[in-house]
Each structure stands twice: as C-alpha cells, then as structure tokens.
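Worksheet for the structure shown next.
Of the protein chains in this complex, all but one are displayed in their positions.
Each chain carries a letter (A, B and C) given by its place in the written order, and its residues are counted from 1.
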Amino acid sequence: MIKNIAVLLAVAGLLMIFLPVISGFQERDNLNELAADYVDGSINDLGTPNVVTSVIVTYRGLDTLGEVTVLFLATVGVGLLLKGNREDMIKISPLELLETTSSVLVALIMVLGIYIFTHGHLTPGGGFQGGVVIASGFLLLMLSKVNAKISHSIMNFVESFSGVAYVGIGIAGIVLTIGFLNPGILPLGQFGDLFSAGAIPVIYSLIGLKVGSELTSILVTMRGE
Amino acid sequence: MIPVIIIGLGVIMLAAAVAAIYFKSLLASIISAGVISLLASVIYLILGSPDVAMTEASIGSGLTTVIFLFALHRVRKGKSDD
Amino acid sequence: MADTIYNAAAIIALVSIGLTFIRMILGPTAADRTVALDGMTIITISLIVYIAYYLNRIIYLDVAIVYALMSFIGVVAIARYLERRK
Partner (left out) sequence: MISMYTLILGIALLVIGFYAMLTRKNLIKIVIGFSIADTGTHIIIVSLGYLRGKTAPIIDGAVNAVNAVQEVVDPIPSALVLTAIVIGLAVTAVMLSFIVEMYKKNKSLSIDDYQELKW
C-alpha cells in the first residue's frame, strides 16, 4: 500500500517537472545565435552541406571522442561479463533458402553501410549509422550461416587501428593548424563533392569502422562465442 | 495533413507502450517495444532530423530487438511460453 | 486533384498501420505478432515516401532504404528464435 502511494508520488513528481515546459511552450521562429553561427560556419568555412555532421565531427568533436570511448568501455564490459560460457551458445539449424538469399544480401548491406559513412557529409547518415548497418550485415551472417566464424582478432585490429588513426588526425590538427580535430589539414575542395570538406569524411569513416567493429563484438559475445 | 499523421502515430505508440508493460509474454513485450522505435523514426523525420531518423530506424528496430532476443534465449533455454 | 489522391493514400496507410497494430495486440500466438510487425514496417515505408514527397526533400528517401533492410533483419531474428524454441 505504502509502496503504491510512493510510486504514484514519484510519477506525479516527474509530471510536475514537465508541466512548466508544456504550459510555457511556444514554437520558435528563428535559430538562436550559436546555432546560426554553426550553420553559417559549416557552409562557408568548412564546406559541409550536412550541418549535423559538421557539428558532430568538428564543433563538438571532443564529445564524439568521449562517446566512442564509452562505447568501447561497454564492449569491454559485455566481454568481461559473458566470457567463456560456451555451453549456452545459440545453435541454429541450416536453412537453404535463407542461406542462399543472405549471401547476396550481406554484400549489398555492406556496400550500403560503406556508402552511408563515406557520404556522411553530403546526405543524411554518417559514421554511427554506417557502423550500425555494417554490424547488422554481420548479424545476418550469424543468423543464416551455421558455421560462420567472425574472428575476434580481426575485429580488435580494425577497432584499435581506427581509434589510433582518429586520435592521430586530431593531434595532426594541433600540429598543422590551430586546434584538436580541426579538419583544415586537408584542402576544402569543391562544395558538394565526395572529396571535399577537408578531413571530415576521413574522420567520419574511421568512426564508422570503429562503431561497426565494436557493435559486432557486442553481438558476437551476446550470442555466445 | 502532418498533424493528423502525428496524432495517429502517437496514439499507436502510446498504446504499444502500455501493451509492452502489461503483456504476460516477454516476447510480445519485446515486439511491442520494437514497434515504438519503428514509429518514432517517422516522428523524427517529420521534425526535420533525418540523421536521427536513420539512427533510430537502424538501431531501434534491428539491433535492440536482437540483443533482447539473445538475452531472452540465454535466460530460458528450451522453455516455451507464448 | 493529385494532392487529394496523395492525402487519401496517407490516410489509407495510417488506417492500415492501425489495423495491423490491432492484430499485433490481439494475436494469440507469437507468429501472428511477428507477421503483423512485418506488415507494419512495409506500410510505414510507404508513409515515409509520402512524407518525403509532401515536404519536398528527395534525400529523405535514404531513410526508407535503411528502414527496409533493418526491419527485414529484425523479422529474420524473431523467426529464428521461434523456430529454435520448438
């Protein structure tokens, strides 16, 4: 009884927090100063059509580095918790139709993932989405092929390599230009081309590889080695 | 037209959230939670952020459901309840 | 005239999502729910394409492609889970 009252009080308290947000809410008409500066700088200084990409990679690049670190720690945590119990590995039976279809589809999914993270500065998408799509491709492989083995050492190598290269590009920004993770170490190029916007496509591709290999490791560990 | 779509999708999402809490079967709860993520990505698209919509479509519908299913399978091996 | 047809299509898609959702809630077995989820994702893709037309942005179609592939993988995973449990 007391428990129910406490739950009701907690939920009502949460609603009270958000009541002023709803009652005083008005749709804004104009960008605030910081956002207008980001939009303007992204188009004129960085040459990036997708403003969200330039905010993630450049203006808030340090946040993204920390976020990738959190993802790495989560991978390590899952690996430590679930290591070494082979007896409850999920077994699948072979299925002719799914196996044939997925061998075509996995290649298409990988190409789509690479397209998403290399065109992150031109179209919606980028490293995080591309990495997730690549991890889903490996997941389809795990679900369809009975003897599919995904090597942990290759995953670890790709993950460490992209992490080191990401930080290395950041430090090159300090040495060659004015600050950490500055994309001005490469030429800007023509606005809207694939090879443009300085180092932004390179950094986002590295993030894509890192996220893809980390999520694949989480999936392999959760399935059972 | 857009407000009609938002209200329709919103009603379905709230119903799916309530259903996910009160279903007896865990598998049905997981599927309902997947429906919430699927429809949320349409809401993000209407609000003008296709990047977030793409992330939610790929993570919410695919990977979250699969991770829940892996954990569910490890927790109850062979026990079947609908 | 064309706008009327497009709006009617959006209404039809919304109603279809509602109907498949009712099947997902009622569905006695897990297989019913899985098929309802699959149908719902396919109808939602058409809704996304409608929104891309209505808001006049071609790049929104990228989201529809990713949506189609990912929901397919989710349905395959649920199907394999149901098959294993027998």
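Here is the rule we use: a contact is a pair of C-beta atoms (placed from the backbone, for glycine too) under 8 Å apart; a residue touches a chain by one contact, two chains touch by 3 or more.
Quantities reported herein were computed from a predicted structural model and do not represent experimental measurements.
Under the touch definition stated at the start, the shown chains contacted by the missing one in the entire complex are A, B, C.
Contact with the chain that does not appear here is found for just one residue of A:32, A:93 or A:147, A:32. In the full complex, subunit A contacts the hidden chain through residues 7, 10-11, 14-15, 18, 21-22, 25, 27-32, 34-36, 38-40, 43, 49-52, 55-56, 60, 63-64, 67, 70-71, 74-75, 77-78, 81-82, 85, 123-124, 128, 132, 191-192, 211, 215, 218, 221-222. In the full complex, the hidden chain is touched by subunit C at residues 55-60. Mapped onto subunit B, contacts with the missing chain fall at residues 2-3, 6-7, 10, 13-14, 17-18, 20-21, 26, 29-30, 33, 36-37, 40, 43-44, 46-52, 55-56, 59-60, 63-64, 67-68, 70-72, 74-75.
To be clear about the criterion, only the chains that are shown with their structure count from here on.
Interchain contacts join each chain to each other chain, per the touch definition above.
Interface comparison, B-C versus A-C: the higher number of contacting C-beta pairs is recorded for B-C. For subunit B, the chain whose average C-alpha position is most distant is A.
Between subunit A and subunit B the centroid-to-centroid distance comes to 20 Å (mean Cα coordinates, whole Å).
Per-chain Cα centroids separate subunit B from subunit C by 12 Å.
Centre-to-centre spacing of subunit A and subunit C amounts to 25 Å, using the average Cα coordinate of each chain. Shared contact sites, meaning residues of subunit A that touch two or more other chains, fall at 90, 116, 124-125, 129, 133, 136, 139. Touching of two or more other chains is recorded for residues 50, 53-54, 58, 62, 66, 73 of subunit B. By the touch rule above, subunit C contacts subunit A in their complex via residues 59-60, 62-63, 65-66, 69-70, 73, 76-77, 80, 83-84.
Of all residues in subunit C, those touching subunit B in their complex are 7, 10-11, 14, 17-18, 21, 24-25, 28-30, 33-34, 37, 40-41, 44, 47-48, 51, 54-55, 57, 59-60, 62-63, 66-67, 70-71, 73-74, 77-78, 81, 84-86.
Per the touch definition, subunit A reaches subunit C in the complex via residues 90-93, 98, 109, 112, 116, 123-125, 129, 133, 136, 139-140, 143-144.
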